[in-house]
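First, the structure itself, so that you have it in front of you.
Of the protein chains in this complex, one is absent; all others appear in place.
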Amino acid sequence: MWKPVQSYCVSSYSRGIVDTEKLRVRVWRSATGGLATYDVPRYESQTVLDVVTFIQRQLQPDLAYRFACRVGMCGSCAMNVNGKARWTCRTHVSKVAANNELEIAPLSNLPVIKDLVTDMSLFFDKWSQAKGKFSGNRTRHEDFARVSPESAQRKAVDAGIECIGCGVCYSSCDVVTWRPDYLGPAALNRAWTLVNDERDTQTLERLRAVAGDAGCHSCHTQGTCAERCPKHLSPTAGIAGLKRMTMKAAREGDL
Amino acid sequence: MQAMSLRTQARLWYWQRMSATVLALCVFVHLGVIIYAVHSGLSASAILGRTRGNLLFGAFYSVFVIACAIHVPVGLLRIAEEWLHWRGKSAHAVCLAFSAALALMGLRAVYGVVS
Partner (left out) sequence: MRKNDYRARTHPAWWAFLVHRLSGLALALFLPVHFWALGHAISGEASLDGFLRLTDQPLFRFGEWGLVVLLSLHMMGGIRLLLIEFLPWTGLRKNWLAFGLGASTCTGLALLLALVH
């Protein structure tokens, strides 16, 4: 007996709808200070960013959200999906939607501008407070610095250098929630890559910037940053290293 | 933390970790002592029979008490700051007082069972 095949749908989205399954998506909305529910058709290889985009284009035009590259390079699309901070463009719905349900909320620990958009200013301010800027003393007239990629110091730098400042680790860290002045994993990780950079001239200033209760000494090795980092970095490693370096500096009277 | 200098904050972390190393050793021994004591009897006469005049016991547990007095208050300060949002001079003062109390009560107890 002829049976109409569900996947050939007469709509502009006629590419491989998975059965008649609909996703039940709860999205954080500033207007109500709560979660609004939307039904979104489910597709193969659908990402959470696809879902948010569908909602904004088809169902809720005033939904605010951020994205840019949509291919896992820029980190703009970071949001809380089912309570965990992720890049939505790199999160397949099939991986996170148990029982066809999704909850999408803005990143934690940051002021919400609107809906899924957070104010990242403090995140970057703390980067700056941790002296996360390279400071060298060579000019273009001198020869290149020769840094062996095999040296222990350079390996330590390389393990943390790929950070693109997406804020997932900052959002995931409970110490950031509990201590408003805590610099956070990303800023401390960046400081770590710089204190290990043999070309950098600001090591002591940097150690002073990252020591103390607002800095590395408040890390309790919860490790959520390392668990959630989409680039598989371990800020916990760098912070442990900063603890050792600041200890040495304090012992030598430099702190 | 404005109430405490950077150097002091770093030092608190350091001394909590150093006392932790001492305590790791002490606790290993203590766990052995506990299990032995439970086996051999926990009446006052049994306990004091083992500890009275035992200077090695006294020395070991004095070190244990001092290490606790350093280690415990730093941890409590962290909990106060992070979970009770209790910061500043009053929190420091209470933790310092707790440290003194632990040291005094602990050394008194060691004296009590050894002498």
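Per-chain residue numbering starts at 1, and chain names A and B are given in the order in which the chains are listed.
The rule we apply is simple: contacts are C-beta pairs under 8 Å (C-beta built on N, C-alpha and C of every residue); 3 or more make two chains touch, one makes a residue touch a chain.
Bear in mind that the values here come from a model prediction, so they are computed numbers and not experimental data.
Enquirer: If the hidden chain were put back, which of B:Met4, B:Val27, B:Val63 or B:Val94 would touch it?
Expert: B:Val27
Enquirer: In the whole complex, what residues of subunit B lie against the chain that is missing from view?
Expert: 17, 20-21, 23-24, 27-28, 30-31, 34-35, 38-39, 42-45, 47-48, 65, 68, 72, 75-76, 79, 101-102, 105-106, 108-109, 111-113
Enquirer: Under the stated touch rule, tell me which residues of subunit A contact the chain that is not displayed.
Expert: These residues of subunit A touch the chain that is not shown: 28, 80, 82-85, 105-112, 171-172, 174, 177, 220-224, 226-228, 234, 236-237, 240-241, 243-244.
In this text, only the chains that are shown with their structure count from here on.
Enquirer: Centroid from C-alpha atoms only, then distance subunit A to subunit B, rounded to Å. What do you get?
Expert: Roughly 40 Å separates the two chain centres.
Enquirer: Any idea which subunit A residues touch subunit B in the complex?
Expert: Residues 175, 178-179, 208, 211-214, 217-218, 220, 243, 246-247, 250, 255 of subunit A touch subunit B in their complex.
Enquirer: For the complex, give me every residue of subunit B touching subunit A.
Expert: Contacts found on subunit B: 1, 4, 6-7, 9-14, 78, 81-83.
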